[in-house]
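For this view, one protein chain was removed and the others were kept in their places.
For reference, chains read A and B in written order, and residue numbers begin at 1 within each chain.
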Amino acid sequence: MSQAAAAVETGIHAEHHEDLNFLHKYILPLDHKIIAMQYIFTGMIMAIIGGYFAYAFRMQLAFPGELVPGYGLVGPGEYNMLVTNHGTIMIFWVAMPVLIAGFGNYLIPLMIGCDDMVFPRINRLSYQIFLVSALVLILSFFVKGGGFGGAWTAYPPLSSVAEYNLTDWGSSLWVLAVALEFISFLLGGINFVTTAMNARAPGMKMMDIPIAVWFIVIAVILFMASVGPLIAGAVMLFMDQRIGTTFFLPSGGGDPLLWEHLFWFFGHPEVYVVLLPTLGIVADIITVFSRKKLFGYKTVLYTAFATGGLSFVVWAHHQFIAGIDPRMANIFVVTTVLISIPLAEMMFSYIATLYGGSIELKTPMLWALSFLAAFLIGGVTGIYLGASALDVYFHDSYFVLAHFHYTFFPITIIGMFAALTFWFPKMFGRMMNETLGKIHFWGTFIPFNCIFLPLFFLGLAGQHRRIYNYQHFPDLATQELQNIRIFATVSLVVMLLFQLVFVYNFFVSMFKGEKAPDNPWRANTLEWSTSSPPPHGNFKKLPTVYRGAYEYSTPGREEDFWPQNVAPE
Amino acid sequence: MTNPSSQSVLFAASEVSLTNRPKRAKPPVSSGVIGMLIFMVTEAMFFAGLISAYMVIRSGIEEWPPWGQPRLPVETTAFNTLVLLLSGLTMGFSRNLLQKQKFQEGRRLLGISLLLGTFFLVAQGYEWVQLLNFGMTVSSSVYGGLFYLIIGAHGFHVVGVLAVLIHAWNRLGASNNPITAEGLLPLQLLWYFVVCVWPVLYVLVYLT
Partner (left out) sequence: MHLQHFLLFPFLLGLLFAPEIANACAVCFSSSEETLEAFYFTTIFLTLLPVVMLFTIGYWLYSKHRKT
């Protein structure tokens, strides 16, 4: 049979399985694994930029008015620009590309046992648009007036009127970059859902799909269903900035509150969009390293559906003091508190999975466990904020900031390291160094808590967000509070320095590490049944699936794992 | 292989032969349709965002249209709406014919549908020129801004879908026609979408 005919049968284009030159393999690839790497590496480069910004503004807070080594003077405008773009980059250019686009691309075809995405060309286009969006964002730092400084939420009129924000082109390019990035993920998302629906290996039923794939798909669906209004809002904001419309300007008949609705209608589902992939990845990791079946597979799955549905009805908790109708605020208090129920259920399921397992504390497992611990603090403080009476005091204070860093940091950074250390052998065919991995883990996790735990107390002391120098506020300028700020900043610097360990470990292991076997962690899912790294086309022979993904320590079996593709005797 | 060293990092050494793959069952719903349905959800939410914006801004202004701004051509656009709906209908008929393998007839009806769509577009454009002549621009008032934003967003979709469908129409006429009724379905779905949101936008923008 000719290759083309075989390819028609599997529904995948034939041309990209042929020998390719360097250009077509690494610069313009159609292979989902290479596109995944492109997303992950771009995301990691953006993370370095975001981390550098955090370093600069944290130094300014700890030592106000002094020159920041490696950056220079951070003035008020500069400070706003740094905070704004730190947030934007970390959410849209790190969390989304690495966790969803990157690991989604890598894991979905491998875990469901097919040779590529259903629409490889759309996949490639998606990355290209993403790259352009990143470049546009970087360009916006260098235009006249500098980068946008109106916070990642971009509330108008500050973001829409150049006389107010003083960054005429910076703010427009910011909106443009965000809009392009959404379009890129739209294209990617279409691919993910269709692939998971239609390209599963023979025998893989709905309930045999690994949780990681399920959660990425649910996250993508949430994203696709919530991003529309924000794209509409972004178009309107761009028109306000550039062609003089007044959609968000009260003086011209518009309504600034409208933007908040359009933004947060997307903004809250977005936090679950980034949360779900990490929860899924963590589910897969903890089952492997506790050698136990996932406790309540279906429960976990249905709670994810519930979380997804509820995430559409909580967004106004970001607007409690923006002047929304108090009756509406009350309803949103109830829904916000409700959404913590499915999340708590998921947490209990994970903890029950650990209970009685034979736990191996390998580096990926450490990351996964630390995710559970840290995210718990983030979730619990969210409930305080969800009570509107408390939020009147907490809103826009460092308490909120600490809350969402206790959610976003575990999700983005810890989740990324968990996934990278776990799938590194599959991606590059070599093992990472365990000792260095553990040093890096402790060197990240301890300073992380040292940075953000004190910020809760600063928030309770009344410290407001987005202020470049607290020395102008007598109540906040005390030495006591300043010491806390210095402590947080020093912890940040320590944490950043420990990332060098990871970079070293990552690149040295990639080329010189010990050769990885096909299934180093003795895991069940399909990606471990092919060689490390998987060949072009993923599987020598397309696998057939006989059971669910979590059959660990099955009674009556010699081995404590039972890969999905092994035929029953 | 041109670059063996980099290859060993990201790929295993051997390429895969695709000849020994088991046959997959045909999925009940084609990938194109699933992808398009999801995309349509996003599109629907995009228009829902615009509709919400319209309602919120509209609710804050007493005089509508604001002083000095022209009234919208309700009647001619009503006719135009019918033309667009008709185009959606003929699109449906053409799909029926294509499914029965009657490619020539199906292609003719598809052509008629596209002509109707183009007529809609031209008539809208003519209307815009007139409104501009009356002094209604994007920035003349939030009324004008909303009109051009919403109707423009819809027009933009019409142009895009028309362009792709005309391309498909062309290829349908070729002697070695590669397009099947199933292959065309996702594009047709998008056209139905564009046709179906229009009456909603018409009622919203022209009648309220």
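Rule of thumb we're sticking to: a contact is a pair of C-beta atoms (placed from the backbone, for glycine too) under 8 Å apart; a residue touches a chain by one contact, two chains touch by 3 or more.
Owing to the predicted nature of the structure, the values given are computational and were not obtained by experimental measurement.
Although it is not drawn, the missing chain touches A, B when the whole complex is taken into account. Per the touch definition above, the residue from A:D116, A:E181 or A:D255 contacting the chain not shown is A:D255. Note that of A:S226, A:T245 or A:Q463, the residue touching the chain absent from this view is A:S226.
Residue in contact with the omitted chain (choice from B:R58, B:K102 or B:R171): B:R58. Taking the complete complex into account, A:M328 is the one of A:I45, A:M328 or A:A373 that touches the chain left out.
Summarising the interface, chain B meets the missing chain with residues 25, 28-29, 34, 37-38, 41, 44-45, 48-49, 51-52, 55-56, 58-60. The set of chain A residues touching the chain not shown comprises 197, 221, 225-226, 229, 250, 255-257, 261, 265, 309, 312-313, 316, 320-328, 330-331, 334, 392.
Operating definition for what follows: only the chains that are shown with their structure count from here on.
Here the CA centre of chain A is 32 Å from the CA centre of chain B. Chain contact summary for the complex, chain A toward chain B: residues 1, 3, 6-7, 9-11, 14, 17, 19, 21-22, 25-26, 33-34, 37, 115, 118-119, 186, 189-191, 193-195, 197-199, 202, 221, 224-233, 235-236, 239, 243-247, 252-255, 257-258, 261-262, 265, 427-429, 510-511, 531-542, 544. Contact residues on chain B toward chain A in their complex (touch as defined above): 1-3, 6, 8-12, 14-25, 27, 29-31, 34-35, 38-39, 41-50, 52-53, 56-57, 60-61, 66, 138-139, 141-143, 145-146, 149, 153.
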